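This structure is in structure tokens; I'll ask about it shortly.
For this view, one protein chain was removed and the others were kept in their places.
Now for chain A:
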Amino acid sequence: MSLLTLRRNFFNVHVITTTKIYRENCLRWYIGDLASYDFIPKKYRHLSATNKFTMFCEKAVELIRELHRMGDGQLPAFNEDGIRQVLEEMKALYEQNQTDVNEAKTEGKSELIPSIKFRHSCLLRNQRCIAAYLYDRLLRIRALRWEYGSVLPTTIRFHMCAEEMEWFNQYKKSLATYMRSIGGEEGLDITQDMKPPKSLYIEVRCLKDHGEFEIDDGTVILLKKNSQHFLPRWKCEQLIRQGVLEHVIS
């Protein structure tokens, strides 16, 4: 005679069941949920619906997770080791598939086809992960140009591989060509003033002797080395770019 017990069901309602069924249900829930549970006692093994399977393409997804962790756009170091391992795995899969395909064609073993499809899916997955990894890094490097300007800090430069550096230089050149082509004769620097400026006038310090400088209302200012002035922003921008004036942020 099995003992009766009171338990709560899925909807948190009390129901009466036998102890044996209650115990088996608990284990069923427990084992079913923990797919990574290593040791299942023999008498309960029939309750586990799934076996423990390893899979290909784990290293590739690790690369993606590395990038996904840095959601704010920082560039981590280039994981050359990781990429090399993924490429090696792809090579091994491809070679196994080649032999299987030849065997299937010559000896007509069509039962090998599911395995061939399996490996092919793994190859496509690895390819996707690597492509997405490289592409996302390029998006981050592109953002660096807008954030830091033409010259990157050395710490960031060490995180880029040679090809990425090359890409960055090409991107800088394209951007510069574009900026020269708009806004009239001198071009327009669109990487300045990314946020609307707070004030119309800014405090500037003169870095070298520039002589006389006329502003819109007719006043003439003498720009002597180390003199400080309070001038309209749009007039100063070009001189700041040339290095004659320096914006003083107090």
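Simple rule for what comes next: a residue touches a chain if its C-beta (ideal position, glycine included) is under 8 Å from a C-beta of that chain, and two chains touch if they have at least 3 such contacts; residues count from 1.
One rule holds for everything that comes next: contacts and distances are computed from a predicted model.
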Assign the chain not included in the display its UniProt protein name, restricting the answer to "Translation initiation factor eIF2B subunit delta", "DNA replication complex GINS protein PSF3", "Protein transport protein Sec24-like" or "3-methyl-2-oxobutanoate dehydrogenase (2-methylpropanoyl-transferring)".
"DNA replication complex GINS protein PSF3"
For the chain not shown, which residue from A:102, A:115, A:150 or A:170 touches it across the whole complex?
A:115
For the chain left off this view, which of A:101, A:132, A:221 or A:240 is in contact with it?
A:132
Kindly note down the residues of chain A that lie in touch with the hidden chain.
10, 35, 49-55, 57, 61, 64-65, 67-68, 72-74, 96, 100, 111-112, 114-115, 117-118, 120-122, 124-125, 128-129, 131-132, 135-136, 139-140, 142-144, 146-147, 194
